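Each chain you see keeps its place in the complex, though not every chain is here.
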Amino acid sequence: MKLIVAIIRPEKLADVKRALFQVGVTGMTLSRVSGHGGERDVVQQYRGESVVLEFHEKVRIEMACSEEFVERTIDAICEGARTGDVGDGKIFVLPLDHTVRIRTGERDNHAL
Amino acid sequence: MKLIVAIIRPEKLADVKRALFQVGVTGMTLSRVSGHGGERDVVQQYRGESVVLEFHEKVRIEMACSEEFVERTIDAICEGARTGDVGDGKIFVLPLDHTVRIRTGERDNHAL
């Protein structure tokens, strides 16, 4: 199992949800975050302590899924989230040892 | 070490905290999230783009612990969070390479 974490633009959330549901991913957890994404050029225009980098509002989506769902989940997120402009977001795939459904105590693939 | 992430009902947070403290887990980080949990039946009642799935307010708890604490932590969360109705929540166990206590620089099991 993997835990997929995606940071996307808030205005693309509806499109990303729709793309995820279409490939069968429905379990997900969302939070509002604030992010900065690797704009090193901006940094180099300034010097030392006067650097003030902008942070943008983003949505963080966390989804546990089985290995076989990883690639289609990544594709669905990219399809829903992409505009082509810088700042479209990032996806992180983390190893996941165990999942538990609290209501039943079911574990791992039975709990997804 | 493992990082345990639990998504629970906000109204069960006090019970979960109490159950965690009773087994000796006190270090934890909480955030407010919004979630949807695998209700695929709902999806199939609708078609295409008209699907509107409900998201519910949840609390996300993140706890780093040593391997030997994982099972009792899972049990404590389930005991505190379970109502028996759908939507009780999920627990995810992730591998954790390192922990650092910022004040002292202590690492790993000394930092838990």
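Which chain is which? They are A and B, in the order written, and residues in each are numbered from 1.
We adopt the following convention: contacts are C-beta pairs under 8 Å (C-beta built on N, C-alpha and C of every residue); 3 or more make two chains touch, one makes a residue touch a chain.
As the structure is a prediction and not an experimental result, all values here were calculated from the model.
Because every chain is the same sequence, the assembly can be counted simply: 2 are drawn, and the full complex in the file has 3 copies.
Rule of thumb we're sticking to: only the chains that are shown with their structure count from here on.
Across the interface of their complex, chain A is touched by residues 2, 5-8, 31-40, 43, 49, 51, 53, 55, 58, 60, 74, 77-78, 81-95 of chain B.
Touching chain B in their complex are the following residues of chain A: 3, 17-18, 21, 24, 26-31, 62, 64, 94-103, 105, 111-112.
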